[in-house]
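Only a single protein chain was left out; the remaining protein chains are all shown in position.
Coming up: subunit A.
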Amino acid sequence: MVDRVRTSRRGLLGLGTAAVAGTAAATLSACDSKGSPRSAPAATVAFHGSRQAGIVTAQQDRLAFAAYDLTVSGSPAENRDALRELLKTWTAAARAMTEGKPVPGDNDIGAAPPADTGEAFGTPPANLTITIGFGPSLFDKRFGLADKRPAALADLPHFARDNLDATRSGGDIAIQACSDDPMVAFHAIRNLARLGRGTVVMRWSQLGFGRAASTSDKQETPRNLFGFKDGTRNIHGDPKQLDNWVWVGKETDQKWMRNGSYLVARRIQMRIEAWDRDFLTDQQNVFGRHKYTGAPLSGGNEFDAPNFHARAADGSAAIPPTSHMALAAHENNGGVRILRRAYNYTDGVIASSGELDAGLFFLCYQRDPRTQFVALQHKLSRSDALNEYIQHVGSGLYACPPGVTSDSGYWGEDLLA
């Protein structure tokens, strides 16, 4: 018996060594003669384009989000120059990283720290997109950009039940890095912070470990941490809807925002423990959907249109009017839609309560937040049955400029022109 155990363990060890060697060899053989990583087939999203990637791009599995503040202290003209330098450096780095290359610079001078921090070496970009947005604070006196502030970038109002933490809100610049590989996404926000050292500091950041929306009809609808499918009725790539609801057009008062979009970020903490004690029927009434199939409570399948007039056997509305879906549905909001791009998050345990610190990092893109997110959220924050189980604890609003179209272009070029 003892012998057998010993033999099998030795066997396992042997296997383990072989597996390790195999992996290492594969890594080595993936390098060409110059030693640069050979890009894995596909799995890249083009960085260049008239509109930024990472908005309508089929939603990747992982998120690393960061908000940065500029620390400049010169004259508006000097500060604008510093901002331009930063955006040029960041654009070049983002372009390289999304192509699966390291941050530009030397990585092999023995006496210098490597230009790239290295944790994503040998890893394909896994559909990495890096998307930038400018917060309202960027348009204050520091940069002399007040007259470039779009009217649509109006500060978000206070919504009922908001309990916002200033240290998890706002920021001059936001970066949304999405990839199917969490290391690759984190690598992006970390290296941008490093490249900006002395010009920017990271104000706050948020990791999202799993997507909680789908932005393409080719994707399965994922679930949020309440266990419900999220994003069933999202905009799934329909160009007409995107033009109507997501991309800024000629209507803007700021030409530099054409082909851009507005991002609203909300850190929505979930009262996980309380939710888990709620009975199934109530959970379903809170959302207006069946938990497992995702079908509306009015019947049919997941993607069938909900019937808000349908009645249950007892005569009450099949889909309760205070359910999350009923309140948010475009049918009940004059047709208004937003493009959702949310991620599930957890940050361990809340020190004061010992309960899970987890929830939804809600991201949404739109053409004008005033008539889209703000209008919807006013309604939801007052009446949503879900409010018993959630709390908005962080918030950000950012104007995402159009895309970069050439190797010499950079983010925000038209804003700073």
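Going forward, a residue touches a chain if its C-beta (ideal position, glycine included) is under 8 Å from a C-beta of that chain, and two chains touch if they have at least 3 such contacts; residues count from 1.
The working rule: contacts and distances are computed from a predicted model.
Novice: I want to check something: the complex is missing a chain, and I'd like its UniProt protein name from "Iron uptake system protein EfeO", "Beta-methylgalactoside transporter inner membrane component", "Multicomponent Na+:H+ antiporter subunit C" or "ATP synthase gamma chain".
Specialist: Answer from the UniProt record of the missing subunit chain: "Iron uptake system protein EfeO".
Novice: Of A:107, A:219, A:346 or A:391, which one is in contact with the hidden chain?
Specialist: A:107
Novice: In the complete complex, which positions of subunit A touch the hidden chain?
Specialist: Residues 17, 20-21, 24-25, 27-28, 30-31, 34-37, 71, 102, 106-114, 116, 118, 121-122, 194, 197-198, 201 of subunit A touch the chain absent from view.
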